[in-house]
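Every protein chain except one is present and positioned as in the full complex.
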């Protein structure tokens, strides 16, 4: 019997290794897998490459991971925010590398990785600093930039409900990058509010089929672990 | 008030023009928008380019459109079937052009059109007859073929339920190409079993948001129109 | 000279958004346009973090941290709205399914180049978000901004000096002093506030502005 459920959140992240590339879901705090990130911080691995839309807010989640000095590189669209002081400090100190990617290209490159494409021509960014040095091409009278897929060793995402096969449904705008990150990572780990019995998720409404999810772990809202 | 519902199926296809490119959903007969195709046949326009997975079965749907001599070109993955005699005859007579596309590339090219990409590097077909003459590239040790998006003037698809904003949900494996064809066509026309009041579709379970759908028309199962 | 205030400017933009339009309102000033959309028009607001059919801010106490807009403010969902993931959301944008995108700007060139993501100051940490995708994706990109900087320099320029967000992507600019249509032939003044003349506007901007023929 296949059960992708993990009893503890610490076990779910136990094999994330030094130097791993880790996708982290969430847009701002919506969909941010805080408890998975806390468990990752507790593991004391470093030199991580983080792929996420932002680079942490305030003192929790990604910001805490960065504060703890575990991150070597961030691939994101929007690192600078009013309360992104931990990223800012590390970046200004030259301790974190930043690859800035337009948000839609970030999504498209993650999706391309999940779908096994080798590269995509996207119009976004053409003629800007963020396309400097990149291959471009005019196709049907419009200009495009060649962008490559972004794969990752792990994805940490947050969903609302899962079953033991790893099928996921999300909640409102917390969905954001979750479905495509699950597809693009070798090991996708989802923290969910509830693990429900097999067959209780509507097969027409499953957003992420279990094939894209390797581990699920139930996290009571606000629970310690 | 926006109401994408059309009272008659004939009105829903009334502006499909000679020479138009028309995507037709369905995999075999599942998801095939038979009534929309019948309405199209009744319109007597020709020189159509049809993008669909198959090239018609038996005597109905696409097969009838082809039999009626309305189709100049078919872009599909699997034209030849035991009962595809109308396509076979027109093709052998040199009256229909065929662009054969591997099914996954067909899906990816349609999705790329909907997503505004200029081209994609896909591994499927590399080194085969279907990639002859196409640009190829080795990326990270793997070989890819450059494929271009497939756009269309119209998409004819079948869904289960719609609301007046054009939101769609599908039924089982009749979903197949519907969601991506809706994205790739200038005018997506969905025949549905039921038009429901706004707000009755679960926003978490809407498969095709209304932005991708221009017209919906309710077709009672088996009804004449 | 009657400069439009922020509310008046938002209301002016809102007037040009037709019923049935799919619209993305950028962070900051453009977000205010939502407050002035005529209640008798159904207009679909998209937010690139994954919702379509965005409604107004919730009542106090009704905020849901998982129902936010791209500016990370709490919002609501209208009946008929839908949620979707980021790749589908940006497919809406990049694929040309959004009719109108309204953005703020540091500078816009007369041929429609947009600069709104980065001041290019040494030491500034760059952040782009969805700006570049929004700029080039929609069928029409509108900019709303004050025409002049606090120092009196025109933000409508011959050529942007800030790093670009997108090339030739802005079709119309709404400012506190005038509305401009942009294109390969440069900027055309579509309307001006009371008391402003085309000569004065040319002087303020330093640009050879054309004047649109009065509408029938």
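Annotations
As written, the chain order gives the labels A, B and C, with residue 1 at the start of each chain.
We adopt the following convention: a residue touches a chain if its C-beta (ideal position, glycine included) is under 8 Å from a C-beta of that chain, and two chains touch if they have at least 3 such contacts.
What you see is a predicted model; the values in this text were computed from it and never measured.
Shown chains touched by the undisplayed chain in the intact complex: A, B.
The residue touching the chain not shown here, chosen from B:19, B:127 or B:197, is B:127. Interface note for the absent chain: among A:62, A:100, A:115 or A:189, the touching residue is A:115.
From the options B:9, B:62, B:75 or B:174, the residue with contact to the chain not on display is B:174.
The omitted chain makes contact with chain B at the following residues, 27-31, 53, 77-81, 87-88, 91-92, 98, 100-108, 110-111, 122-130, 143, 170-180, 207. Residues 1-2, 111, 113-117, 163-165, 167, 183, 198-199, 201, 203-204, 206, 209-212 are the ones on chain A that touch the missing chain.
Here is the rule we use: only the chains that are shown with their structure count from here on.
As a whole-number value, the distance joining the C-alpha centres of chain A and chain B reads 33 Å.
Centroids built from CA atoms put chain C at 35 Å from chain B.
Residue positions of chain A with contacts to 2 or more other chains are 108, 122-123, 170-172, 207. In chain C, 77, 83-84, 87, 90, 93-94, 137 are the positions where the chain touches two or more neighbouring chains simultaneously.
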